[in-house]
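The complex appears here minus one protein chain, its other protein chains still in place.
Going in written order, the chains are labelled A and B, and every chain counts its residues from 1.
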Amino acid sequence: MADLQDYLKQLEQLDYSKLYDSDFFLTWEKSLDELKAIFTAADALRYLRSHNISTKQFDSGLGISLFRDNSTRTRFSFASACNLLGLEVQDLDEGKSQIAHGETVRETANMISFMADVIGIRDDMYIGKGNAYMHEVADAVTQGYRDGILEQRPMLVNLQCDIDHPTQIMADTLHLINEFGGIDKLKGKKVAMSWAYSPSYGKPLSVPQGAVGLMTRLGMDVVLAHPEGYEIMPEVETVARNNAAATGGSFKVTHDMKEAFADADVVYPKSWAPFAAMQQRTDLYGAGDFDGIKTLEKQLLQQNADHKDWECTEDLMKTTRDGKAIYLHCLPADISGVSCQEGEVAATVFDRYRDSLYKEASYKPYIIAAMIFMSKNKDPRAVLEMLQKRGRSRFGI
Amino acid sequence: MADLQDYLKQLEQLDYSKLYDSDFFLTWEKSLDELKAIFTAADALRYLRSHNISTKQFDSGLGISLFRDNSTRTRFSFASACNLLGLEVQDLDEGKSQIAHGETVRETANMISFMADVIGIRDDMYIGKGNAYMHEVADAVTQGYRDGILEQRPMLVNLQCDIDHPTQIMADTLHLINEFGGIDKLKGKKVAMSWAYSPSYGKPLSVPQGAVGLMTRLGMDVVLAHPEGYEIMPEVETVARNNAAATGGSFKVTHDMKEAFADADVVYPKSWAPFAAMQQRTDLYGAGDFDGIKTLEKQLLQQNADHKDWECTEDLMKTTRDGKAIYLHCLPADISGVSCQEGEVAATVFDRYRDSLYKEASYKPYIIAAMIFMSKNKDPRAVLEMLQKRGRSRFGI
Partner (left out) sequence: MADLQDYLKQLEQLDYSKLYDSDFFLTWEKSLDELKAIFTAADALRYLRSHNISTKQFDSGLGISLFRDNSTRTRFSFASACNLLGLEVQDLDEGKSQIAHGETVRETANMISFMADVIGIRDDMYIGKGNAYMHEVADAVTQGYRDGILEQRPMLVNLQCDIDHPTQIMADTLHLINEFGGIDKLKGKKVAMSWAYSPSYGKPLSVPQGAVGLMTRLGMDVVLAHPEGYEIMPEVETVARNNAAATGGSFKVTHDMKEAFADADVVYPKSWAPFAAMQQRTDLYGAGDFDGIKTLEKQLLQQNADHKDWECTEDLMKTTRDGKAIYLHCLPADISGVSCQEGEVAATVFDRYRDSLYKEASYKPYIIAAMIFMSKNKDPRAVLEMLQKRGRSRFGI
């Protein structure tokens, strides 16, 4: 492990000035320097905490979490990140609140933000909705701050939307950075972002989209593999294609899982729903056509069932680079014979990578904390240095 | 904005000694000096926070919230107030706890209070119940403290009961104080606290009751307007009448919305349920007569529908003082054509006052914090001064 000075030196090389006072929606809206700065800040915060140095910077203040789906890991990651910096989490639970009773987004956004420094939102259910909703919230608090209603403008962190899952993919990538020994080492590495069979349907697209959107930025050779009919959002494919062109990496779509895995350095086999079907589902919900939704669900399950051979097996893993590709997953995975009869991954493969997968997940609280930290501090390097100098114990007396 | 010394000077003029170690149930149980002290403390705490000075006074301790209804803004206001002072909020959720399983109030009150410094309760559903319940809780912790069970006695804040909604109405009034340039400027201002049509029924009486109970204290000319049959609690009307007589203001009831709005400096158009009907509903619930409740609900909706013309329109607003009365609402409002077809207020009116309404709401966390602060500190002026001198940053290092 490097020490804090190494991280400070890395930050010194980067232009991250625009992160100050900014929100985090999509990785491809950030410059490469900005992303690198977040990776580095995450590692630096982890360095301090693992050396029992408190990184608490807020003496009071709230971090608001707004989850439209259930979630263990993202909920706990957000709570951990807020706590690490000194913010108390307050959940805006639709069940508990009047949101369901017709409040407008703008009103709610202001009502919850009087003492909020961060708002984390997870809203990935409906195509065209989640990211748009986050922007509505962000615009509302911008206006509230400008109009003197809010004393501070809470920054917004996208904890998963219909387009991207930046905290997940950046955590995944930070894992790769630390495994391969530096962000520059990712250049030229082959990644197989592959669809895999799951007995459930309607899994979000944000992970594969986030992966191809980010990993192509880093000069990686990204192969997106899925059966025909499981296309992701075309806009994101365009992003990935343009990224690859700009960085000297590559982006390719195939319908052959084997092709994707061959000589891959990294594999990310994971189920998702076809973009077109998700858009259809969104329209059906909009129209209140619940029979239509049931029919669609049936179709999707049947369609999935035609591709049970899209499983990350031992045989497939053997075809990766030296048979030792890094296996990524956002968890929980559908493990064949464990969490379901037939699933995304063979039990022996999953088991072999368990530690690695947990380590991968452990970066998420730090990525979220780094996003907040870089947005809140104009001179984050100085602050990191002062935190070390202050030397307050996280635990102890 | 004044500076801290101005607030300290204002406090110096006031006798707020009885706020120490006291609860907050109803505004009319407090002296005018005490209310002024809370307004001033709220402004002072806001001054400190907006100057990035931490007002954290508790190094540990809990603020217990006990909500019998859903609520976004009051829940977040209470959480913000507690956090501002250093208390961690712990929700007593009936779903989560054994309260539903027959525990007595006295027992629960003690069980949740071992490390509680504040209890905030919202219980406004049943006439004759909410305020009484709060007193039961307060009495229980008084006794628990006296008997050596509790190490500290948590103070109680009424976050809305069947009689009053003091944190709301005091926030509304602090908004008026700051808009008009001082509490003394409220004298002689005309307030129209008016019923307005809503397609839902059974909205609480605590807001209109709180308004006439408080605003008459300040020498305002308060007109309570509603259709016949929408009377509020007669006891509160008596309070308002007596207040007016004592302060040189006035209190008048009319069944004519236009009359109320004419030349008004402040308007507060808002739906509520007839007191008598709410009492009837309470009795029906008590008797378990759910058919009776359904019949009553139907009647109430029909009765409401006879008064769709009670809407805060542009035309009505034009008749107020210079056409520019301050429009108040506790939010969320029923906005015609937005949150419902026909409602309390025209969309253009509501939109014009949106910023003002959000600002009004922003005082609530500070009012709650001030209630706690004034109850916990024997010498709040000294503490405010020491907080400034301590100069700990709310955010920063």
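To be clear about the criterion, a contact is a pair of C-beta atoms (placed from the backbone, for glycine too) under 8 Å apart; a residue touches a chain by one contact, two chains touch by 3 or more.
Everything numeric here is computed off the predicted structure, so don't read it as measured data.
Only one residue in the set A:Leu62, A:Leu328, A:Ala346 or A:Ala361 touches the chain that does not appear here, and it is A:Ala361.
Remark: the omitted chain is touched by one listed residue; of B:Glu34, B:Asp117, B:Asp221 or B:Glu237 this is B:Asp117. When you scan A:Arg49, A:Lys129 or A:Lys252 for touch with the missing chain, the hit is A:Arg49.
Interface note for the absent chain: among A:Asn242, A:Gln341 or A:Ser393, the touching residue is A:Ser393. Seen from subunit B, the chain kept out of the figure touches residues 57-62, 88, 90, 92, 95-99, 101-104, 106-108, 110-112, 114-115, 117, 144, 147-152, 376, 383, 386-387, 390. Residues 46, 49-50, 54-56, 70-73, 75-77, 79-80, 83-84, 86, 88-89, 331-332, 338-340, 354-355, 358-359, 361-362, 364-365, 392-397 are the ones on subunit A that touch the missing chain.
Simple rule for what comes next: only the chains that are shown with their structure count from here on.
Centre-to-centre separation of subunit A and subunit B, using mean CA positions: 41 Å.
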